[in-house]
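A protein chain is absent from this complex, but the other protein chains hold their places.
Entry: subunit A
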Amino acid sequence: MLDDFFVRAILAGVGLALTTGPLGCFIIWRRMAYFGDTIAHSALLGVALSLLFELNLTIAVFAVAALVSVLLLFLQKRQALSADALLGILSHATLAIGLVMVAFMSWVRIDLIAFLFGDILAVSSTDIALIWGGGLFVLAAMAWLWRPLLASTVNAELAEAEGLRPERARLFFMLLMAVVIAIAMKIVGIMLITSLLIIPAAAARRFSATPEIMAVLASVIGAAAVVGGLFGSLTYDTPSGPSIVVAALILFILSLLPLRRHRAVMQGQGS
């Protein structure tokens, strides 16, 4: 019963989930969930631009996401508005401009729903190659950035005083986010990308003793959510993107359930 498209979907989804695990951990450690949302929303502007100028979709989305990231870094330094307000403005402005542009282009007919919520069942072999290639690149870059990123998550000034370069690490991290969002858009869509970043990482927290374990566990949980969600969508004939997110949510809720053994360990530590 495993059709070709279903195998492709699983390969693509698992590849993406493995990549989003470590990034998602930093998103929650650094409290950047809204940032992830903003970059994801800006992807729609990338879609519109790629249609308008007949550019490669992934590259256009990456370019816009990267531009918005850098713009955010720049505006935050000016400290004219709070980071929160800036994110809100950029998030909805880019989304709205994208929608307006698409509406103006009466000659193209696009499936907006596919961009907003993804269509993992439609991925091609080329897409899979892109996901795994891009994913491996992102994971390698994360390994290289790990120490400065983690140190500056604890305290940026400490990291800088002790010879690491937190600003550079942060810029690279944002660019990696843009890469992942460009890759992920086709699979889970603009609206659901952040959930694939955040929910597996949050579910991994309780079972992790170190940041590194949490990153790996987040990848594993994300992959499990992809597989579970896809089988669920096949069984119940539900949309695949949202089904993956629901599966991740179920795993997160399971992670919150009190486990007797775990609690005993916690108490042992506390005393």
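Criterion: a contact is a pair of C-beta atoms (placed from the backbone, for glycine too) under 8 Å apart; a residue touches a chain by one contact, two chains touch by 3 or more; residues count from 1.
In the analysis below, contacts and distances are computed from a predicted model.
With the options "Cysteine desulfurase", "NAD(P)-dependent iron-only hydrogenase iron-sulfur protein", "histidine kinase" or "Metal ABC transporter ATP-binding protein" in hand, the undepicted chain maps to the protein name "Metal ABC transporter ATP-binding protein" (source: UniProt). Contact with the undisplayed chain is limited, among A:N56, A:S82 or A:N155, to A:N155. Counting the whole complex, the residues of subunit A in touch with the unshown chain are 28-31, 79, 147, 150-151, 153-155, 157-164, 201-202, 205, 208-211, 213-214, 269-270.
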